[in-house]
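Here the complex is missing one protein chain, while the rest keep their positions.
So, chain A:
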Amino acid sequence: MSDEELHELAGKQAALGEVRGTPAQDPVNAPMIRHWLDAMGDENPAYLEKGVAPPAMAQVWTMPGVRRSAKDRSPVDDMIAALDASGYTGVVATNCEQTYHRYARVGERLTPATRFADLAGPKRTALGVGFFATWKVTWYGEDDEPVADMLFRVLKFRPRTKAAPAAADRPAYPLQPAINQDTAFFWEGVRQGELRIQTCADCGHHRHPPGPLCPQCRSANSSHLVASGLGTLYSFVVHHHPPVPGRETPFVVGVVELPEGVRIVGNVVDCPIEEVAVGMPLRVTYRPMDDQLVLPMWAPSKEEA
């Protein structure tokens, strides 16, 4: 249904006025009151002493039970069904207002009546686009006088698809590292939560950033070790300007000295900028930038490298 058709239906349902349901299965009774007070932890002795029900129990007497098939069809059900069919399948209650004209007495049987009141929307909400539907239920006593009224409002919303805010539709981070046969091991390590430092397979020299040749012995045979993940801030700059795609300024670019004997460039995060200081102990942390790319960054650490 279009939004206009939903409003049209709402008008029709409201025009039905108050629609009576079937009377409660059981009259107001002490065992159900006692059970309710016990579960709520309500020690007020007045109800059982005076033979009246806690007023907030009004709705309890006419609840449909485990097998709902016998439930009355109310003007609200058709409206909710139409909203579901139009994609507004989510539901969350927003308001419940009960007015008690008097307390229901043990022995009397209540009868509910439902009136559809209002449909407002579509409105943009934190949960998604939706309609606010409002209805009123009145419980009548055997004297046909109202015992209690309830105004109830729900938001029927179009749930966001799971894929949207999560993984699939996330745009690629605009600054992708160049990954080649010399650096692939490093990025694969980051994806697995390992900080890998290149080592020379011949002389054992550690080097970073990764490259094809050992600066010490010119060997092209390389291997790697997995760093402890601890480091010390050797130097840093705070980048304010110019803007960097995919990033919010200001951010801290640090040179981190590793106990393994190399220095690595990375962002310092999880720390107020004014508290960033040369010599501070850091620990590596891994941040997903998009579906594929993870970047190692550096956060304050209690452990000294």
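What we mean here is this: a residue touches a chain if its C-beta (ideal position, glycine included) is under 8 Å from a C-beta of that chain, and two chains touch if they have at least 3 such contacts; residues count from 1.
Criterion: contacts and distances are computed from a predicted model.
According to its UniProt record, the chain left out of view corresponds to "Acyl dehydratase" among "Indolepyruvate oxidoreductase subunit IorA", "Acyl dehydratase", "ABC transporter permease" or "Monovalent cation/H(+) antiporter subunit G". Checked against the full complex, the candidates A:D38, A:D84 or A:E303 give a single residue touching the omitted chain, namely A:D38. Annotation: of A:P54, A:P112, A:G130 or A:G266, A:P54 touches the absent chain (contact as defined above).
Hidden from this view is one chain, which touches chain A at 32, 35-36, 38-46, 49, 54-57, 59-60, 63, 65-66, 92-100, 103.
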